[in-house]
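With one protein chain withheld, the remaining protein chains of the complex are depicted in position.
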Amino acid sequence: MTVAEQTQPVTTPASKQKQVSQSYWSLVWWKFKRNRTAVVGGILLIAFYISFVAIPEFISPYALARSSKYVEAPPTKIRFVDAAGQFHARPFVYGLEQELDFATRARTYVEDTTRVYPLYFFVRGDPYELLGLIPTNLHLYGVDQQSDPDAIVLLMGSDALGRDWFTRIMYGGRLSLTIGLIGQVLTILFGTVLGVMSGFYGGAVDQVIQRTTEFLNAFPQIPLFMALAAAIPTFWSPLAVFFILSIILSFVGWGGLARQVRGLILSLREREYVLAAKSAGASDTRLMFRHLLPGTMSHVVVIATLAIPGMILAETALSWLGLGLRPPLTSWGVLLFDAATVRAIHTTPWELWTVPFILVTILAYNMLGDGLRDALDPYGAR
Amino acid sequence: MAAEPQIQPAQTKAKDDILLEVKGLKKYFPIQKGLLRKTVGYVKAVDDLNFYVRQGETLGLVGESGCGKSTAGRSIIRLYEPTAGQVLFNSRALSSNGGGQMVNLIDLSPDQMKIIRREISMVFQDPINSLNPRMTVSDIVAEPMEIHGLDTGRETEEVIVRLLERVGLRPDHLRRYPHEFSGGQRQRIGIARALALNPQLVICDEPVSALDVSIQAQTLNLLQDLQQDFNLSYLFVAHDLSVVQHISDRVAVMYVGKIAEMASAEELYSHPLHPYTEALLSSVPVADPLYKSERIVMQGEVADPSNPPSGCYFHPRCRYAEEICKLKTPEFRELKPDHFVACHRAEELQLEGK
Partner (left out) sequence: MSETTKEPLVEVKDLRVEFDVRAGIVKAVDGLNLTIQRGKTLGVIGESGCGKSMTARAILNMIPRPGKITNGKIVYHRRVKSNGHSQLDDVVEITELDPDGKTIREIRGGEIGMIFQEPMSSLTPVYTAGIHINEAVSLHRLTPVRKVGDQIAEQVMAHRNITQEEAREIAIKMLGRVGIPKPDQRVDSYPHQLSGGQRQRVMIAIALSCEPAMLIADEPTTALDVSIEAQILDIMRELQESVNMAIMFITHNLGVIASMADEIVVMYMGKAVEQAKVVELFKDAKHPYTQALLRSIPKLGKKNKGERLASISGMTPDPFNLPTGCVFHPRCPMFMPGKCDTIVPSWTKVGEDHYAACLLYEEV
């Protein structure tokens, strides 16, 4: 007699029966909600995906390609108190004056306290199409550029072309976050289908699939990535590079997933409900995709969630090495590539702002993945 | 197995009332060892099995764990492909004239076998494992109809509701998931699923051994009622001799892949002809504190089906064993009308029943 047995609802007389039937996934959701860390991770990721992937044009104050005359400017200070010591409810920034030291050729910026630009929410700026549909020029925050084109706010400084670094991080997140997701979707597709087939049919099919995954796993990963990425022709369009890179990323990942799915299938295959369906005349496809695959989905979801950060990091690493995405595409890896020289760290340290974004994303994925792993076994109350 | 579109008529002229006849059925599982997975031997789970089930009756298939009784049940409907033998079944669905026609299930093509699966269904032992946890009760019971293209929406729902009510569940259980039910209720869902296609024969694989005593009684009663209402035949596989006696018309006792003895329940339990049956009967604990059992202690353990003893597999544990038992495999023969036994000394022995 275990506690788990007792906690399972036993049917009570109809009069008392007010209990809503719960599907597996609703039980998972119930348990997931109670894990605060996982919920925080999930909310962070949703926020990231909305702001970086869906609407970075709105969140960022400028268009990606827009360069200004303020080259390698440090983050603009946002002020509430002016030079005269007076407090303002609306934050403002001062105008910038560039000074070039001709001896060292170093640029310095000083604030021109005579020019005051108040910060506004929902300002008009560079035009774009929201979600690729609605033409607008509204931005989440900014300074009024239309009345004074010299007005600028650079939350995280600017780069060597005078582009707003914060804007670049936003747009870079779009590619970095989607490449992990697309790569993982491909991984799941290859991994589960091949894993299910491998476990279900066994024999020769199993041998071929397993030997292939071993072959792939035997390659050292980073050199393999590098070789594959280096093989991408330079004349390909950035978009083609993006897709081919996500395929490359999933190429190595599916083997491990296929193995785990195969193991699960081997144990599920002997369950009596599978035999029951088989004895009723169910086809192989039905057995595989109706009875076996759903049983592995919970594990697949966890494995996938925990593997996405790896994909994001792999993209970052490849791009940082100059082998992945290349300008004019902007991804976090490309941004890191820009910031990776000693000179850049010395003169434009704000370009390292990319790192915390990557860290928080990875952390959020891991928090979510751990929570999912705990939640996906709602019957195991032990 | 090559597709054989033509249905082979059975060699023997079928007795009118025989529904299922198993002849020389064998299922060997290969034992593979080493890197190259070389077959080094076989587990003879089912080894030359012979029995038959009549129309509308219950045949109990009883034996100790590992004797191959579950494998036998599963080999009959080719959940495991049998190694050899014949499984003759009086099929209505495959016959040309609408009556019955004996077909050998082993020779059927996959498409023909699928039709047979409407006529033979299965009830499984484990009430937890035998229902897909991700499917609702209604999905589970409807699945056989869906597989056979008989799912007609609204009507199917009505059929399911009637089936569920028949097995003692309420219509509001339809949208629930298996984990919300107790063991007995889950077994009822499994029974409803087995009846969904209106089968002739139901193979019950230890259907009550995982249930509590009071639930076991309910389930046995339900199976008996359903048998009458739907004119079902059962092949009832179990290890509990009292349960088997209760529900069966005839009983076959299995030992290490072979049938040791087969007779009507009453005959077998009162006048066993095989020493194994006798010893097994004497081991059953009796719910009567005053009953003084004269227990026959069987030496040792059940023989290993991958390395069975010579001659009669039971001889190392048999208290009547003689020289011939070690040398020769006894023939399974009809000693009395409808009483079959595989023992060299069956004629001379006077064995005790219950």
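Note that the chains are named A and B in the order they appear, and that numbering of residues resets to 1 at the start of each chain.
Throughout what follows, a contact is a pair of C-beta atoms (placed from the backbone, for glycine too) under 8 Å apart; a residue touches a chain by one contact, two chains touch by 3 or more.
Bear in mind the structure is a predicted one, so any value in this text is a computation, not a measurement.
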{"item": "Among B:22, B:77, B:281 or B:312, residue touching the chain not depicted", "value": "B:281"}
{"item": "Selected from B:55, B:95 or B:242 as touching the chain missing from the view", "value": "B:242"}
{"item": "Absent chain, residues of chain B that touch it", "value": "64-65, 182, 184-185, 212-218, 220-221, 224, 239, 241-243, 245-247, 249, 266, 269-270, 279-291, 293, 295, 297-298, 301-302, 354"}
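Rule of thumb we're sticking to: only the chains that are shown with their structure count from here on.
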{"item": "Averaged-CA centre spacing for the pair chain B and chain A, given as whole angstrom", "value": "55"}
{"item": "Complex interface listing, chain A residues touching chain B", "value": "8-11, 14, 17, 21-24, 271-273, 275-283, 286, 291, 294-295, 379"}
{"item": "Complex interface listing, chain B residues touching chain A", "value": "74, 77, 79, 113-114, 117-118, 120-122, 124-126, 129-134, 136, 143-144, 147-148, 170, 172, 175-177, 179-182, 185, 190, 193, 197"}
